[in-house]
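Only one protein chain is missing; all other protein chains are in place.
By letter and in written order, the chains are A, B and C; residue numbering begins at 1 in each of them.
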Amino acid sequence: MSMLQILDSSGNNHPELEPNIPERKLVKMFEYMILVRLLDEKGMRLQRQGRISFSIPSTGQEATQIGAVAALNSEDWIFPAYREPGMAFYRGFPLVDLVNHWFINEKDPQKGRRLPGLFGSKKYRYVNPSAPIGTQIIQAAGAGFAYKYLKEKIVNIVFFGDGATSSSDFHSGLNFGAVFKTPTIFFCQNNHWAISVPLSKQTGAASLADKAKGYGLPGIQIDGNDILAVYHAVFEAAKRARAGEGPTFIEAVTYRAGPHTSSDDPTRYRPKKDLEKWLKLDPIKRFEKYLISKKFLKNGQTNKIRSSFDIEINTLIAKAEEYRPPALETLFSDVYSDLPWHLKEQLDEIASLQRRSI
Amino acid sequence: MSMLQILDSSGNNHPELEPNIPERKLVKMFEYMILVRLLDEKGMRLQRQGRISFSIPSTGQEATQIGAVAALNSEDWIFPAYREPGMAFYRGFPLVDLVNHWFINEKDPQKGRRLPGLFGSKKYRYVNPSAPIGTQIIQAAGAGFAYKYLKEKIVNIVFFGDGATSSSDFHSGLNFGAVFKTPTIFFCQNNHWAISVPLSKQTGAASLADKAKGYGLPGIQIDGNDILAVYHAVFEAAKRARAGEGPTFIEAVTYRAGPHTSSDDPTRYRPKKDLEKWLKLDPIKRFEKYLISKKFLKNGQTNKIRSSFDIEINTLIAKAEEYRPPALETLFSDVYSDLPWHLKEQLDEIASLQRRSI
Amino acid sequence: MMPELTLVESVRLALEEELDRNDKLIVLGEDVGPNGGVFRATQGLLEKYGPQRVLDTPLSENGIIGFAIGMALMGLKPVAEIQFVDFIYPGFDQLISEAAKFRYRSGGMFTSPLVIRSPYGGGVRGAHYHSQSPEAYFTHTPGLKVVIPSSPYETKGLLTSAMREQDPILFLEPKRLYRAFKEEVPSGDYTIPLGKARIAREGEDVTILAYGAMLHVALEAAELASKNQKIECEVIDLRTLVPLDIIAIENSVKKTGRMISITESPKTSGFSAELSAIVAERWIEYMEGPIMRVTGYDTPFPLSLEQEYLPSAKRTLDTIEKVYNF
Partner (left out) sequence: MMPELTLVESVRLALEEELDRNDKLIVLGEDVGPNGGVFRATQGLLEKYGPQRVLDTPLSENGIIGFAIGMALMGLKPVAEIQFVDFIYPGFDQLISEAAKFRYRSGGMFTSPLVIRSPYGGGVRGAHYHSQSPEAYFTHTPGLKVVIPSSPYETKGLLTSAMREQDPILFLEPKRLYRAFKEEVPSGDYTIPLGKARIAREGEDVTILAYGAMLHVALEAAELASKNQKIECEVIDLRTLVPLDIIAIENSVKKTGRMISITESPKTSGFSAELSAIVAERWIEYMEGPIMRVTGYDTPFPLSLEQEYLPSAKRTLDTIEKVYNF
C-alpha cells in the first residue's frame, strides 16, 4: 500500500496534486490548527493545576481533523472519536461552550455530565462522542442510511483510532456501510498507539487500509500529517459518497505527540527516539512552510494568531471558574424524555436530604 | 480470488494436485460422508414425526467436515459450529451417545441440556458448540495460544458459516489469532445462506477469503464440495500452523442443500433453480465417481455402507426412546463445580413439590 | 366483527399499520425480509414496503443496534428485531452504553429513540439459547424502558405506543404465547399507555404481580386457589417494567397484605427481587406474610427438564398457600 502525500515533510508541495483551495480558506485552516494546539496546552495545564479534572490532547494530529472538516460541506455530519475537537471549532462551535464544558459548570451545554473533551453539538453536526471505543463507527453507518433514505445530499465522516480497528463496532460499521452503501467516510487516525499498545500488537496487517477490501470497500492510506493529502482524500471520498457510490476507508498515518490523556505517562512505554522522529513531521510546521512559500502567511503571523486566541480563552476561563455546578435537577433530567415517578421521588429525596444537616 | 479445485464436478481429478491418501483412508472418508447424510435424513424424519424436538442437517456439506478431519491428527482440536458432526463420528464418537443426545434422555452425556445436534466430546477433542453465532472463533484462537504456550505440537481448526463472518467474534478471532500467531485454522463454510439471508446481503466483499489480508493472514478460497481440495488445504494449513507460522483462513465454497434447521422452510426465500444448480455439485457423488474410477469402490457398495449404518442406528433409536429423562439433580449440577447452598435449596424445593399433588 | 389474531399476528399488524402511518419508520433485523422473520412477525412487510423500509441485515446484533441508533439519531424511527433475545448480548454495549445514555450524556441534545423487539422466554423446547428471560438486565439500565405484553390485544396497543415513544424501548414478546391463543384485536389506531398496569383478576387475599407469559400462570394458579382453597388472588399484569406502575402495586398490596411475583428468569437478582424490595421498603407494615418469588432457578435454561424449571401453576399455588397461611 503506498501512502498518499502532497506536502512532504519539508513543506514543498507536489503541484500536480495540490487541491484548489482559496487563500482565505487555507489561512482559516491554519488558524484552527493553531487553536487546537493552543487549547491542548491550556487543557493540560489546567488539569495539572487541578482546575479541571481531565484533558485529551490531539497534539500532532491537527492536520487530520482540520483537513477533513475543510473538505466537507457544513451540512455533512461528523462522528468524532475524541481527538477531533478542531472540527467543531472550525464550524463555529463557541469557545465559551467548550470552556464551560471543561469546568462542568451550570453553563455547560451538556450539563456537566461528561469528561472534559467529550463534547458534541447538534447545531454544528458534531455528534456527542462516547468513551467506549469504536461505538460511533456503526452508528455513523446507520446515520448514513438515514441521509440516503431521506434523499438528502448529505454525507458523514466517522473518526476512530488504530486501536478502534480491533473493536466489534469497527467490523460491523464497515460491513453494514458496505452492504447498505451508505454515504459514509471511515477515517482512521493511525497515530501508532492505543494508550501503551503499539500498532504491531494491535494487528497483524501490513497496513490498516488493507482491511477495506475484506468489506468490498476502497481503502487508501494517506499521510495524516499532510493537511493537503487529508483534504484531497476526504474531498474525493465525499464526492464518491454523494454520488451514491458508498463508503471509503481512509487510513491517515500520523502520530500521537502527547500523552494519551492527562492520566497517561507515555515515558513508561514509549521509546524516546520514536517520538523525536515523529516530531519532525509536525503538521503545523509543514503547513506553515507551505503557506509562507505561497505568501499566504507572513513570518510572525503565527504568533499573532496564537495570542489573539490566547486572550479570548483566558477571559473565558476566568469566567467559567466563577460559575456554579449545574442544578440538582440535572442529575435526573434527560434520562428519559419525561421524568418518571421514580426519578421524581429520587430528586425529592436528595433535595430534602440536602436541607438537613447531620 | 481463484478457487482451488482438485476434483471437478464430474469427478475427474487433476493428478498433479491429488493428495497422497491411502486407499483405506479414502474409503473411510467416503463411509463417513454417507453416515453424515444418513443421520441427517434420520434426524429430520424423527423431528417431523415429533420424536425428537430439533434437527440440524448438513446435507451438501459433507466434504468440508470429512475432508478436514481426515487431514488433521487425532490430537488436534476441533471447534465446530454445528454443521460438522461428521468430524466427531470420523474420530470414533459413539453413535449411541449421539442418539441418546437426540432424545435428551438419562444416557445423554450432556445430560439432556442441549438442542439435538449441539453435542461435543472432550475425548474426541470436539468442543461443545454454542448456539450464539461466531463465539467459538475467538475461543479457538485462545486455545491455539495454549498449545503454543504449552509447547505441544497441536493445532486446532474452527468452523463457522458465511453469516458468522459478520460476527464480532470472527473479527476478534482472526485479529487475536494473527497477532499471537496461534496454530489455528479458520475454516469458513460459505454455504451461501445465513438462514434466509444470502451472501450478497451479508458482505460487500468479492470473496470472503479477501478478509484474511486485513488481519495479515493468508486467505484461500477452495471448492468445498471437493473433498480432495478440502483435504489439501487443511493439510497445508496444519503444516504451516505446526511449523509456528500462524493461522490460515480458508473459505470453502459450498451450498446448504437442505433447510437451515428443522424449524426452517427454505421455499419461502430460496429460488428453486439455485438449488438445482448446486445439487449437481453433490460432494458425495463426486467423490464416489473418483473412488470408483480409482477402483477403490465397487458399484453398489455405497448402498451396503448405508444399510449397515442404518441398521445400527435404528437399533440405537429404539433403545434411546425407552430411556427416562435425566434425573432431577441434573437441573442443578454443573452450574458450578460445587453445589452452592442456593442451588441445594432450589433442588429441595422442586423435589418436595414433586411429591405433592394439587 | 373484529378479527381474532394470535400474538405474533398482532405484532405484525402493529408494525404494518405504523409503517403505513409513519414514513420514518424502518424495520430491520436478521431474516425479516423475504423470510418474514423466523416467527413470521414481519411477514409480507418487505413485499408491501420495499427494501428501503424492511432491511435484512448482516448477522451482527451490535451492528443491528448500532445501525439503528445511527438512524434514530438522524430522526428515523428504527424498529429492530433481535431474532431471539438470547442473541442480544453481542449488542449489549450498543444498547446500554449508547442508546440508553445518549440523551443524558449529551445534555438532551442527541436522542436515539429506537424500538427493539425480541421474542423471549421458555416453554418452546428451545434450550439455553432460545429461552431466556433477561429483562432484569435491562430494568437495571437507566435510560431504557422495558415493555412486555401478555396477549394479542395488549401487544398491539403497547407496541404501537412503544413506536411513538421518545425513548429507547426494549419490547419483549413472550414467544410461547405467539400462537397459544387468539383474541380480538381491532385494526386501526389504538394504544395502551406505557407505565400503566392492568388488573387482570380482582381479589382480596393475595396480590400476584406478573407479566408476559407468566401472567397466564398467575391466572391459572389464582383459579386453582379460588376453587380449592377459597383464596382470592388479585393478579396484576405489569405490562411495563420500567417505568413501573407503582400506584397499582400500592393499591393492591395495601388491600391484600400479601404479595408474590412470578418471573421466568433465574431467581437471583431477577426482576422479582425488585418487586419484593419495593414492597418491603414501602409497605412492610401492611404485610401479613412473607413476600415471595416464584421464578426460574439459578441455572442456565435447561431442556429436558424445562417444565420442572419454569414456574408452574402448581408451584405458584404452593407459594400462594405459604404466603396466605403464614
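Points to keep in mind about this one:
Going forward, a contact is a pair of C-beta atoms (placed from the backbone, for glycine too) under 8 Å apart; a residue touches a chain by one contact, two chains touch by 3 or more.
Computed from a prediction, not measured in an experiment: that's the story for all the values here.
When the full complex is taken into account, the listed residue touching the unshown chain is A:133, out of A:133, A:209 or A:252.
Touch with the chain that is not drawn comes from one residue among C:31, C:205 or C:298, which is C:298.
Screening B:76, B:108, B:226 or B:251 for touch with the missing chain picks out B:108. Among C:39, C:120 or C:137, the one in contact with the hidden chain is C:137.
Residue C:128 is the one among C:12, C:77 or C:128 that touches the chain not shown. Interface residues of chain A facing the missing partner chain: 53-54, 104-105, 108, 111-115, 118, 130-134, 163-164, 166-169, 194-197, 201-203, 263-264, 268-269, 325-326, 328, 330-332, 335, 342-343, 346, 350, 353-354, 356, 358. For chain C, the residues in touch with the chain missing from this view are 62, 86, 89-90, 92-93, 96-97, 100-101, 104-105, 128-129, 134, 136-137, 139-143, 242, 265-266, 268-274, 276-277, 279-282, 284-285, 287, 289-293, 298-300, 326. Residues touching the missing chain, restricted to chain B, are 77, 108-111, 113-114, 118, 120-122, 127-128, 130, 132, 135, 137-147, 149-150, 168-169, 171-173, 175-176, 179-180, 333-337, 340-342 (touch as defined at the top).
Keep in mind that, in the parts below, only the chains that are shown with their structure count from here on.
Of all chains, the one whose mean C-alpha position sits at the greatest distance from that of chain C is A. With centres defined as mean CA coordinates, chain C is found 40 Å away from chain A. Annotation: 45 Å between the Cα-based centres of chain A and chain B.
Contact with two or more other chains is made by residues 168, 171-172, 175, 179 of chain A. Among the residues of chain C, those in touch with two or more other chains are 57-58, 60, 62-63, 90.
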